[in-house]
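Of the protein chains in this complex, all but one are displayed in their positions.
On to chain A.
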């Protein structure tokens, strides 16, 4: 049971120009499951390893239960870590692997065996206790790695992409198991992934990182509904949000021939900032395919059929910007259109996101709560 706080914690690798983790500030409540997500090289692993004591904290500090962790060796932090490649001890059996930490702590053999068996039962590993890791399947190895962590009953779980070596189906299955297990144990968990679906489904709160800097730390639904900038907007959600340049008019923003109306206070904010063009974010799932002329007119480039739904890739028919603006829409219909056909896309429920064209920062009206979606 622990609370964690990163306080402007930075890590600069030797010889690197920029810090891998740049003044990260993050507070994790007791028992919370938080996910660090971001593209490759964004510093997720580094941030996690700083907490685990495997990487130096060059600036700022990290506290666990209010205790400063700078200079505390990892073996004294009472943190269990699940590595991406599991890092099981090859020369030990599954039982020895899981019991190693207890042995280090001086727990007597009988008690150790009991705890290991209990954890093995929980993870469906009872039949494999006497095997070496080399003779296990990938999924079983993953469970042993989890088992090694939970047997210890540590203050904190750290997990660095623990599912990335599993196949897609097993990943989904294990994802729910890990989340359920964590809820049951109530152990504060920091989980790293580059997969935004994992982030959204598992985390109580999700921290989005980019270039070592924290972009947003919020509940999954809030990340989805109100991304603080264009990066988060594009990162969260699949297929990715359409981020397209648009002109600011007196009623809203203009895309091609059609105008998406905005609420008055948001327009006021745009005018106050003297912006003539902005970046508009439209979620593919909020774009509805309608006959041409009834929405934003686009020409279909490609239709991806996924069975339950289809993705329509298209570009604006009348593009004032010159460069053709691409849009993706998600349709629940089969074959919503043919290649080269002109269709309309209507922005349905949910809000239009507006971002600053240069900084990418979200632009809101005075009243955040007044973001009600409006049809075209």
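Just so it is clear, contacts are C-beta pairs under 8 Å (C-beta built on N, C-alpha and C of every residue); 3 or more make two chains touch, one makes a residue touch a chain; residues count from 1.
The working rule: contacts and distances are computed from a predicted model.
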Omitted chain, identified by the protein name its UniProt record gives, among "Xanthine dehydrogenase subunit E", "Carbohydrate ABC transporter membrane protein 2 (CUT1 family)", "Oxidoreductase" or "Sarcosine oxidase subunit alpha": "Carbohydrate ABC transporter membrane protein 2 (CUT1 family)"
Option touching the unshown chain, where A:148, A:171 or A:362 are the choices: A:148
Contact residue for the chain not shown (choose from A:35, A:80, A:206 or A:314): A:80
For chain A, residues in touch with the removed chain: 52-54, 73-77, 79-81, 83, 85, 87-91, 100-101, 104-105, 134, 148, 152
